[in-house]
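Every protein chain of the complex appears in place save one, which is left out.
For subunit A:
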Amino acid sequence: MRFGGTTALSGVDLAVARGERVAVVGASGAGKSTLLGVLDGSVTPTAGEVRVHGVDPTSLRGRELRRLRGRTGSVRQSLDLPGQLRVVHNVNAGRLGSWSAARAAWSLVRPQGTAEVGAALHRLGLADRMYERTDRLSGGQRQRVAVARVLLQRPELVLADEPASALDPALADTVLAVLGELAAERGGALVACLHDPALALRHCDRVVGLDSGRVVLDAPADSLTATALERFYGVTR
């Protein structure tokens, strides 16, 4: 995957292989979220080239593009979960790529595939919240709902923007482990923006550091120590 210059990102030249778990680190405003946006197609680069799953998304239209996009799942920083929906619907929204419009509409009346939704929520410790309204949940619980949505989507490339920012250490570990397993299960990759160096080192194979939209660090996780990474944060902060 390659990207080229926007004001948020410039001269970024990165390739992520199947099976890799990449942590993207850097201070706020370094371009981490823009990088993920470029990957999931919500941000179009003004210059340069992006290939996702080996294909340039801008060359595709309609159904083909949807199929490609269905292979990438995101947990966004803003989560983007309509609070008025029950948790079960927000999780089921991960399956919209494979559901017909009629099935999607009927599911809002009679929730479909509740067994899978329940299993995904159970992995994240939220099984008892399945039928609650999403806006009644805490920030950390909503974050896990967004993760459960990606679990149901079963994408090959998993993008996660601060997926554990509102979670306690044990849950943060769970969420990253679940996301890593999800990517591995489908033979794909995980790209996660993380603020916690320890989490990055525990759950990722590779660490990419961004500063002002440029790659300033790209190293295997086992060559880095927590203190070295903390020093990196110290520099960019």
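Methods note: a contact is a pair of C-beta atoms (placed from the backbone, for glycine too) under 8 Å apart; a residue touches a chain by one contact, two chains touch by 3 or more; residues count from 1.
In the analysis below, contacts and distances are computed from a predicted model.
Considering only "Cytochrome c-type biogenesis protein CcmE", "Acetolactate synthase", "Aldehyde dehydrogenase" or "ABC transporter permease subunit", the record for the omitted chain gives "ABC transporter permease subunit", by its UniProt protein name. Note on the undisplayed chain: of the listed residues A:Leu35, A:Val50 or A:Met130, the one touching it is A:Met130. Hidden from this view is one chain, which touches subunit A at 40-42, 66-74, 76, 78, 80-85, 88-90, 92-94, 96-97, 99, 101, 104-105, 108, 111, 114, 118, 122-125, 127-131, 153, 155, 170-171, 173-174, 177.
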